[in-house]
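For this depiction, one protein chain was excluded, whereas all remaining protein chains were kept in their positions.
Moving on to chain A:
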Amino acid sequence: MKSTLKRAGYGKVQRQMNDVFIQFTSRIIFLIVLLFAAKLFMDGHYAPGSGFVGGLLIASAIILLLMAFDFQTVRKMIPINFHIMISAGLSIVLLVPTLLFLFGKPFFTHQHTYINLPIFGEVALHTAVPFDFGVLLTVAGTSLLIVSLVGGQED
């Protein structure tokens, strides 16, 4: 945090300010936010939530880490290349409607069935889920790419 403020142009930062506190808590909060993002994503079709919010929350979680640590450390912690995230997201978003062709229905008609799993009981399988997942990847990837670029990523 201190380093972030210093880079933001604040010459005088409180001496007592320590990064330890935020570095400790951010790792826990990161996990909680990530779980919440996953919950929001999976819940989308029946309760508030969707791919967009999920993606943004994932981005927020990683941004929290970026605030606490510097970019190289976060890169080591989460070795995901954001470009690949965006490409994967866009490919899924384009592939899902095209593959729906194979069911013989007009372009982009979603299909759904219900299957029975041992512990969970009756579960719905809907093609909107992979589509939303693609949206999630793209949104998260783009937000993180922009933040890391503007934040001075050396890559």
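Simple rule for what comes next: a contact is a pair of C-beta atoms (placed from the backbone, for glycine too) under 8 Å apart; a residue touches a chain by one contact, two chains touch by 3 or more; residues count from 1.
The rule we apply is simple: contacts and distances are computed from a predicted model.
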Name per UniProt, for the chain absent here [options: "ABC transporter permease", "Beta sliding clamp", "Energy-coupling factor transport system ATP-binding protein" or "Na(+)/H(+) antiporter subunit A1"]: "Na(+)/H(+) antiporter subunit A1"
Among A:48, A:79 or A:118, residue touching the chain not depicted: A:48
Interface with the unshown chain - residue positions in chain A: 4, 7-9, 40, 43-53, 56-57, 59-60, 63, 67, 83, 86, 89-90, 93-94, 97, 101-102, 104-108, 110, 112, 124, 126, 128, 131-132, 134-135, 138-139, 141-143, 145-147, 149-152
